[in-house]
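Not every chain is included here, but those present sit where they belong.
Just so it is clear, A and B label the chains in written order, and each chain counts residues from 1 on its own.
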Amino acid sequence: MNEEKLLSILERVAAGRVKPATAVRQLKHLPFEDVGFARVDHHRALRSGAPEVIYCPGKTVKQVVGIAAKLVKAGSDVLATRAGEAVFKALKRRWRRAKFYEAAQIAAILQPKRPKPVGNLLVVCAGTSDIPVAEEARVTAEVLGNRVATVYDAGVAGIHRLLANAREIQEANVIVVVAGMEGALASVVGGIAGCPVIAVPTSVGYGASFGGVAPLLTMLNSCAPAVSVVNIDNGFGAGYIASVINHLAAGKAR
Amino acid sequence: MNEEKLLSILERVAAGRVKPATAVRQLKHLPFEDVGFARVDHHRALRSGAPEVIYCPGKTVKQVVGIAAKLVKAGSDVLATRAGEAVFKALKRRWRRAKFYEAAQIAAILQPKRPKPVGNLLVVCAGTSDIPVAEEARVTAEVLGNRVATVYDAGVAGIHRLLANAREIQEANVIVVVAGMEGALASVVGGIAGCPVIAVPTSVGYGASFGGVAPLLTMLNSCAPAVSVVNIDNGFGAGYIASVINHLAAGKAR
């Protein structure tokens, strides 16, 4: 029940029109979220600097625009992930401030005033084909208010390119590592870094990569101790988690 | 919060010592289950004719006895599934009324007065090696107050044995079908029956049965329309679900 209803019951108790024992029975049979769980919603409201996300595959352009309209109306920033150009154009037509991050395939409708980016979040990726997923992580993290650096095309078969960036790796608060094929990059970065590493396997590869199963298993079995893993191609999720950690490290609740 | 606490808040509101608006704030920050979710617990209490179940694998005999002691003390009937003789003997030593269903590997501590079994629940199994799982379903269902019939050793490769029991199959309220190897029995029974069929794949078999994967897939793909499936070797679950359905059919809430 919303606050009004709860208040009205309590006022009737205060006014002596309802007995406490009766009120107990009434309160016990109300839907749960009405009394207690509003707090969760409230909590969500407090967090609302974070944009709402629309995962586009399997939705028509019209559906995406419809959902976006509701979210914008509610005052929320909006990210549409894995959006194509058609989705972007439709959003642009309606909201002039809509923006398209092409490499990340993210369309965004954001408040013009962005908070100042904080912390030190690094996105590393293995091959050029992994860049779209890496960009999904980077754009997500930037929109969420993080200062993001990137080291792209740093596969383990050319380890020196990676080592050239050892300092950035050692100084980050949190690192997103994106890799397909054999996915070994997460272990190597995790061995150099001292911070949490969020590993994202990608479906880049062929044959025995089985659509990303190979790097997924590699990353789950990583011998580097601070590596945790998200779903195949889930750049958004990695960027989100890294943002939460980076904000914790920066001493700011996100 | 327990009822007392809620009552005390309301009484203070009634007495004018706490303002309604203040009480709203207090109520909103109480743990959820205290206010609203007690109903669920209460509901569970209402259902308490059902015995509590202890899944024995991975627990020591001592642990099983300990859990059983708490449940018995709380007035509950107790089923210990996949219990060995050692578990049974330990239970027997403590509770003389403990009983062992050897084929089902279930040890039970039950109230002497059992409700009269209701309805018409049938357990069918394919080969003699599937009998332990079938018995787990049967004993579970009987303890839960169902009238249970069985048709064992009725594999599809000897279809006439199955057809000889077509009447039982067509007159049941619900049927548990237990089969390993290729698991085709569920489809054949499902084709004859008009009632819900709960299919239990077993790990009986070798080679390409892959520990029960073969019959599991068979049953999930059944072309008979009223077949649903539980986990490999999960005789208890099947017996439980069948009991719920049989009680619904018998017009009695279980």
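We take it that a residue touches a chain if its C-beta (ideal position, glycine included) is under 8 Å from a C-beta of that chain, and two chains touch if they have at least 3 such contacts.
Keep in mind that what you see is a predicted model, and the values were worked out from it rather than measured.
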{"item": "Oligomeric state of the whole complex, in copies, if 2 are shown", "value": "8"}
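Following the convention adopted for this analysis, only the chains that are shown with their structure count from here on.
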{"item": "Inter-centroid spacing, subunit B versus subunit A (mean Cα positions, whole Å)", "value": "40"}
{"item": "Residue numbers on subunit B that touch subunit A, as the complex places them", "value": "3, 6-7, 10-11, 13-14, 16, 19-21, 23-24, 27-32, 35-39"}
